[in-house]
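For reference, the structure I am asking about is given below.
With one protein chain held back, the other chains of the complex are shown just where they sit.
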Amino acid sequence: MESLIGLLVGAPLLGAALLLVGGRRLDRVGHWLATALAATSFVLAAVLFSDLLDREGEERVLHEHLFSWVPVADLRADVAFQLDQLSMTFVLLITSVGTLIHLYSIGYMAHDERRRRFFAYLNLFLGAMLLLVLADNYLLLYVGWEGVGLASFLLIGFWQHKPSAATAAKKAFIVNRVGDIGLSIAILLMFTTFGTFAFEPVLDGATGASEATLTGIGLMLLLAACGKSAQVPLQSWLGDAMEGPTPVSALIHAATMVTAGVYLITRSGAIFDAAPDAQTVVVVVGAVTLLFGAIVGCAKDDIKKALAGSTMSQIGYMMLAAGLGPVGYVFAIMHLVTHGFFKAGLFLGAGSVMHAMNDEVDMRRYGGLRRHMPVTFVTFGLAYLAIIGFPYLSGFFSKDEIIYAGFAKGGTEGWILGGVMLLGAALTAYYMTRIMLMTFFGEKRWQPDAHGHEPHPHEAPLTMTIPMIVLAFGSVFAGFLFDSGEAFVHWLEPVTGLEHGDSPVGHGTVGLAATAVMVVGVAGAWFQYGRRPVPAVAPTGRLLTRAARRDLLQDDFNHAAFVTPGNYLTRGLVYLDHKLVDGLVNGTAASFGGLSGRLRRVQNGFARSYAVSMFGGAALLIAATLLMRAV
Amino acid sequence: MNPENYLFLAALLFTLGASGVLLRRNAIVVFMCVELMLNASNLALVTFSRMHGNLDGQIMAFFVMVVAAAEVVVGLAVIVTVYRSRHSASVDDASLMKL
Partner (left out) sequence: MSFPLLTATALTPAIGAIATAAVPAARRTAAKWLALLFSLATVGFAAAVLLRFDTGAGADRFQLTESRSWIEDFGVRYELGVDGIGAVMIALTAVLLPFLIGAGWNDADEAEHEAANRRWRPTQGFFALMLMVEAMVIMSFAATDIFLFYIFFEAMLIPMYFLVGGFGDRAGELDEEGQSRQRSYAAVKFLLYNLAGGLIMLAAVIGLYVATADQLGTGTFSLQAILQARASGELDLATGTERWLFLGFFLAFAVKAPLWPLHTWLPNAMGEATAPVAVLITAVVDKVGTFAMLRFCLGLFPEASDWATPVVLVLALISIIYGALLALGQRDMKRLIAYASVSHFGFIVLGVFAMTSQGQSGATLYMINHGIATAALMLVAGFLISRRGSRLIADYGGVQKTAPVLAGTFLIGGLATLSLPGTGPFVSEFLVLVGTFSRYETVGVIACAGIVLAALYVLVLYQRTMTGPVKAGLEKLPDLRVRELAGGAPLIGLLIFLGVYPKPLTDIVNPAVEHTLSDVDQTDPAPHVVPEVEAAE
């Protein structure tokens, strides 16, 4: 059974290698090959899942040691896998959503001449992501971590001929690299503290280390998580990442890769549990991002960027839950899974709309699409209801639990966290309703594209609608399924632990409050966008609106704080290197040259001047000899 | 007679020759001054020979004469050639002996 794990990771990696090396020969079958390999991974995951289910709670762990990777003295880094309930959950999410999106991409990318490459990159992503969640040590996790970063870089910049896409890809990679510094340093700290960076010894021994060290490790892990999961302050890349093809946004920048940060923190739970300061920072980051993303999401006209803001905000919820400790881990992961379904569904719906509207992304130029694209409308609508937490759809269960856990933190903090999350829920309802209304309702505001083609909206082909329908099912029923008999909680509890916090407000109250703020949010959006016609050009708005439309000035800040000074620094250094460092060298050379030039003047070619120096020299010698005699 | 006087004379002649080499431009005159220096040294050598009572100095003087003769042959040939090509016997005109 264990050996299947290697196969599970290997299948998509093999696909990537085949498609990239195989060249044009595979152009015609490449996409099916890639999809088949993704499906293979899913089947293997299902087999492993059923195997785990046959075992008892504590026994549900599989290990596979493939080979020793980098052995140097005391340092042991192995290529080894660990499959437990937490990684199993991720594997199922990744392979199922991954396979669906492969299928969707067959239709979406049908007219792209580089489709084979696209599928190669998708497979590469799948392999790297599986490696990330299945690794049994932090170094191998790091390999997957950067591997998904690479796949994300390649896919965001897939349409490389567009400078904006190339820039966005580079930005994503570099911001992620900043986060990676955190992961590197965390691994280094683990090695110097524990002498290893495998999960089991580190997490089991975490309590033996000093709190300062653990806080350090925790904060560094958080930095890494911020980079990958687009949390404040490393959030700036996610909006731009929407330059990639929409299936990529659905798979990588909504359902799976961006949640890797939550995985990292949940996986390292033992470290955070022993470092309360680090936990507090995680909670703060989660809370800030939650609002940040929601505010940005409210202001964007680009459908994908609005959804990206939403993703950021939802991951903020997960991050916050993970920061709460054992009270929240399970619900963070639960929200992660349900979010994986409904957000992927939303993005695929958005892709379907763009596909129909000549790749238009501005919602101000949509409107009234529900009659033209019924399947997209229904699936998008169900996912919409799930994300705003409509009672008994999946978002309702997972988000309410997180809000409840926030209140359970207790004291003033509990009230603040709960309040922030309720505010976030209201904003979620607001921006999602806004998207819904601007896209599918109201009157047509369609405009011809740059080439003058009028849009003729039509329903997407089957390869695209099937994944949307399946995901819609997931969005509707996942929460109910997870919540029935607390199945999900019992499944994850052995890995993450579970505590029931002491909340000043009951479960029912939280549910009511969440539903109430949702209604407020929906109503607010309806008053603004449903009752009145949507203007085709965005109003200028007030200060906050303007800032939100510029992503709350994140890029302006980064430019002012890092890019501009960095440019000046490099330019200054290039100048200094040339003038000062190299100047010193050339100066030494030049001064020798100058000296020799002076000396050469003595050799003037006049025989009589040579004679003078001869006589002078002889006289000096004689004088010296006489002087020596005298002394 | 005190042999030291011959040495003073030799020194005087040598100095005269040396200043001639340094101060005159005509190659022939410079050449004659060189001869004067050589002969001054010859005089000194012979004097030393007399003072020490052995023949080493005189033998040395003969060598110098032979060298001087050879020098005259080569030197005059050079001067004549230079004069033919440059129409001048001034040593300062031939200042190309440098890099």
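Every chain is named by a letter (A and B) in the order it is written, and numbering of its residues begins at 1.
Rule of thumb we're sticking to: a contact is a pair of C-beta atoms (placed from the backbone, for glycine too) under 8 Å apart; a residue touches a chain by one contact, two chains touch by 3 or more.
Note that this is a predicted model, so its numbers are computed, not measured.
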item: Missing chain: touched chains present in the view; value: A
item: Hidden partner chain, touching residue among A:V61, A:L150, A:V505 or A:A607; value: A:L150
item: Of A:P201, A:G368 or A:P461, the residue in touch with the unshown chain; value: A:P201
item: Selected residue (touches chain absent from view) among A:P71, A:P374 or A:G410; value: A:P71
item: Contact partner of the left-out chain, one of A:D180, A:D301 or A:E401; value: A:D180
item: Residues from chain A at the interface with the omitted partner, ascending; value: 20, 67-75, 79, 139, 142-143, 145-147, 150, 153, 157, 160-163, 165-167, 169-170, 173-174, 177-178, 180-181, 184-185, 187-189, 191-196, 200-202, 204-205, 208-210, 213, 566, 569-571, 573-574, 577, 581-582, 584-585, 589
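Heads up, the rule we're going with is that only the chains that are shown with their structure count from here on.
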item: Averaged-CA centre spacing for the pair chain B and chain A, given as whole angstrom; value: 97
item: Touching residues (chain side chain A, partner chain B) in the complex; value: 600, 603-608, 610-612, 615
item: Touching residues on chain B, where the partner in the complex is chain A; value: 18, 21-22, 25, 30, 91-92, 94-99
